[in-house]
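One structure is given here, and the rest of the page talks about it.
Only one protein chain is missing; all other protein chains are in place.
The block that comes next holds chain A.
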Amino acid sequence: MSAPLPPTLLDFFRAARGAGLRVSTAEGLDAVRAAEVVGFDDRATLRDALSLVLAKTPEEKRQFEECFALFFGRDGFREAAAAPADAPAPTPPGRAEGAGGIGGDGMGGGAAPSPLGRMLLEGDRAGLAAAMEEAAEAVGLSSISVFTQVNMYARRIMERMGLKALEDEIAALRRDPAGAERAARLDLARDYLRGEVRELVQRNLLLFARGETERWREEMLRQARLAGLDRRDAERMRVLVRAMARRLATRYARVRRRDRRGHLDARRTLRRNMAWGGVPFRTVWKQRKVEKPRLFVLCDVSGSVAAVAQFLLLFIYSLHEALSGVRAFAFTSGTIEVSEILEREPIEQAIAQIMGRIGFGSSNYGTSLEDFEKGWMQAVDRRTTVIVLGDGRGNRTEPRVDILQRLAGRAKQVIWLNPEHPASWGTGDSDMPRYAPHCRVVAQCATLRQLERVISDMLRNHAG
């Protein structure tokens, strides 16, 4: 139990952070204590124990298991690394004759056999693996951060293990006709070793550099245009949107309970304390009610706006803790309510269904607004925030600005989000400048970061 830990736990924490776990210092200390208590002998128990301390959600548990397997799998790798050595045809005979051959070569060739060459030909797996790990540590392999460094680290490790001496030996053997066969065997073994070292480096890259790469990717995604997203990135983006929404939701759910103390509510205090003869044991304070925003979301789902609509809806529906009620509407040339679909189905399928029902037509803002006024204008009240998402391009149809004006009059505020750059508002068939005066906020919303900012502002205005 008191034996030194083969790979240190500290390295493991770094790898775990790289895999996306948040390992605080306190948790790290706990993990060390837990590991000391259960010991390092039984891997499954160690995994259970560390998982209890380090991973705090089912998602984190999964990441943890993956990282643990990768990290502590290194011992298994030693055997695996040596095992294929038997597979290439020339090596087994090499090993068999190696012991006898060395003496003969030593006498005949005169080239001093390098330690690395001897280990390779003798098939000394443990020695090779130890030398490799040692060299890896010496060159600081665990600080590898991008994949372009793989070749450099592999070369450095090989050099550290004595590649130079090995090359010299091979060169010397080549010159000697008696050593040709041995030179060929060493050549093969060297190539094999190179492969193994590369594998080790790749594995470390996976372990330690993933965090960096992930963070970098996320940063890029936040700024990427929502409309032109890769299908592959879309899933990652959804995860990101949910995380953002959760952060906002917890922040604003708290603000809402802020104003608890203030003036004494004399009437209710007296009433509450009737049981004690009116002696005020329990005080009741006047509470200012901070209301959660009610939200109506109108999304243009035609053409390029649709991609952004998907993320806006996902964002809004991940926020439900901070909102008191959300109704969503989709329109192209007419408006339908889609709240029910969104509540029933997971977001991806819901979006697909909505698109199936009205998507991909050419948009007509006038008729869509008329539909909305007929069907749902009554439901808009002073507590309602209306978010309109659209490029304001009605294909030269009547924009019906008057309806938006009436809407703005009824609602607490109207926020218009436009995925286009402000410079192109008003060009061509864009009616944006005519809608804009009736909206409290008009903002561009082409990237996730812009989306987050707008929604965060909205929640703050409500809370303040």
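Quick note on the criterion: contacts are C-beta pairs under 8 Å (C-beta built on N, C-alpha and C of every residue); 3 or more make two chains touch, one makes a residue touch a chain; residues count from 1.
In this section, contacts and distances are computed from a predicted model.
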The complex has one chain missing from view, so what does its UniProt entry call it, picking from "Phenylacetate-CoA oxygenase subunit PaaC", "Thiazole synthase", "ATPase" or "Na+/H+ antiporter subunit E"?
-> "ATPase"
Return the single residue from A:L9, A:A34, A:L141 or A:M244 that touches the missing chain.
-> A:A34
Which of A:T8, A:T45 or A:T283 touches the missing chain? It is A:T45
Hidden partner chain, touching residue among A:R17, A:R43, A:K61 or A:R198 = A:K61
Kindly state which of the options A:T8, A:S24 or A:Q223 is in contact with the chain not pictured.
-> A:S24
Residues on chain A that touch the omitted chain in the whole complex?
-> 22, 24, 26-27, 30, 33-34, 37-38, 44-45, 48-49, 51-53, 55-58, 61, 246, 250, 253-254, 257, 276-277, 279, 281, 321
